[in-house]
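This structure is in structure tokens; I'll ask about it shortly.
Presenting chain A:
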Amino acid sequence: MAPPAEVLAVRGLSKTFPGVRALDDVDLTLHAGEVHALIGENGAGKSTLIKLLTGVYRPDAGEIVFQGRKVSFATPLEAQKAGISTIYQEVNLIPLLSVARNLFLGREPRNRFGVLDMGRMNREAEQTLSTYGVRVDVRRPLRTLGVGAQQMVALARAVATEARVVVMDEPTSSLEPREVETLFSVIRSLRDAGIAVVYVSHRLDELYAVCATVTVLRDGRRVHRGRLADLDRLSLVSTMLGRDLGEVREEGLTKFTGDHGTADAEPVLTASDLTVPHKLHGVSLGIRPGEVVGLGGLLGSGRTETAKTIAGALSARSGGVTVAGVPLRTGSTPAAIRAGISLLPEDRKSEGIVPGLSVRENIALAVLPRLSRFGLVSEARVDSVVDTFIERLRIKASSPHQKVGELSGGNQQKVLLARWLAMNPKVLLLDEPTRGIDVGAKAEVQKLVDELAADGLGVLLISSDLEELIEGSDRVVVLKDGAVVGELTGDDVTQDKLMRTIAGNDPARDAGEEAAVDG
Partner candidate 1 sequence: EDDTSSDTKSSAAADAAQKVASPEPGGKTCTVDAYGGGKSDLENATVGFSQSEKEANPFRIAETQSIKDEAKKRGVKLLTANAQSQFSKQISDVQDLLAKGADLLVIAPLNSDGWDPVLQAAAAKKVPIVTIDRKINATACKDYVSFIASDFVEQGRRAADRMIEATGGKGEVAILLGSAGNNVTTERTKGFKDRIAEKAPDLKVVFEQTGDFAREKGQQVTEQLIQSKPGIKGIYAENDEMGLGAVAALKGAGKKAGDVEIVTVDGTRNAVQGIVDGWISGVVESNPRFGPLAFQTLDTFTKGESVAQDIVIEDGAYTPDNAKSGIGKAY
Partner candidate 2 sequence: MAEATLRTAPLDRTRLVQWLQTYGVYAGVAALLVVNAVITPHFLTAENFRTQAVQVAPVIIVALGMALVIGTEGVDLSVGAVMALAASVTALYLGYGLLPSLLVVALFAAGVGLANGALVAFVGVQPIVATLALMVGGRGLALVLLPQLKDLRNPSLASLGSGDVLGVPYLILIAAALALLVAFVVRRTTFGRQLLAIGDSRPAAQLAGLPVRRVLIIVYVVCALLAAVAGVLATARLRAGDPTSLGNLMELSAITAVVVGGTPLTGGRVNIGGTVAGAVLIQLLTATLIKHDLPPSWTQIAQAIVIVAAVYAARGRGKR
């Protein structure tokens, strides 16, 4: 059988950012109908490669051959017109524009006066989206949709254009399992239509589910290329991390060790009957010292809201939070922090890091008043705290004075963890702590959470990664539509039971929880 035609060939691509060799002499070939996995650690250069392909950045060296012709796109628009369409990492749409306008931006249907044909646009948008399982009023601003739905809009947008190559940079980081399935079926139909797909993800299962071939990047260089089926998960990880296979095997892929014996201690944190209009309806939960409580649910089920309300970032209309038995003034982040609650926010980029400040300043940000006297910062004490945590969490930065915005995702997450650990909290609320983080860093973060729990910290763990939730939590509370719909403890904490509870048809749901929902 003759191999399918080569659609895209990249040769010797290099790109240097000030101080960083982001990409170094990288090759990549794609054939029609090939679903190609592009993997690597955070900062390996995956997104950079994609941005070079699509005209966002200009390469320093190397060439791109697309459908037999040497190309050099000046803008993403040119690439898109030529037939390379892309879903960039992080949802990249316009939040205030309507869903339909987002979907059609740049290729709007126009009537013969050159004026947009809104009727047609809305109709077609509705149709297109419904094939992706998204049924919404397409005239609404995009941001009123959940992140998952937004991601599906981005997907629909990318696929709807007449593309030969579709590039997806971590498209599933904010999708729930059902939506991931939809995505996979879209990818398969693209493949069958002879379209090449580049797929970037840190979730290995997904790669094995859809991809046929793989390119592994490490520190900006291509270190492997081949059929995915030829590599098992462990070898893939060891290639990616550049470490010995045995070493990786020994450590295992997930770092959670499981149970922490804390069955009958008094809860360090209780939240009772938290109600936030339109978002939460009487959510109650308790966390004991040394316990990791998972919070499960679909996108938009109110997990983030629960965490934010406990941390005082959202004000509850009713309900209360106590820390070690002391009631907390709700709706005030400083009060919650003083009481010992720390929240690692879901949206690391916009709510977590302060990108323009250094690693040092980011770590010291919350704890600064404690390191100051009369408002004057004691640099020596800051240094000692910062050095301690950089070492303890193994934060990789060129120096403590490097800007956090320049770090890789995993290291940014560690900086945030350091910020909170420096506060010596009683409870740690982790909202998607490993989203968008490579396997290596993920394992490190998970190990850290484990250690913290062992030290007696109460942890609330929110994750869309069911595996992580199951392995990491002692107990899982499940939310649906802003209310608690179930709780799994002990041996019930299994993937299967969790799925069923999340889906809302859990037969084991007992009367007590029913009452909690109604009360």
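Some points to look at:
Quick note on the criterion: a contact is a pair of C-beta atoms (placed from the backbone, for glycine too) under 8 Å apart; a residue touches a chain by one contact, two chains touch by 3 or more; residues count from 1.
Regarding candidate selection, all candidates are chains of the complex that A comes from, given by their letters.
The shown structure was predicted, so the numbers you read here are calculated from the model rather than taken from an experiment.
Here chain A touches, in this complex, candidate 2 (chosen among 1 or 2). Residues 16, 18, 57-58, 311, 313, 333-334, 336-338, 343, 345, 350-357, 361, 364-366, 368-369, 372, 375-377, 419 of chain A touch candidate 2 in their complex.
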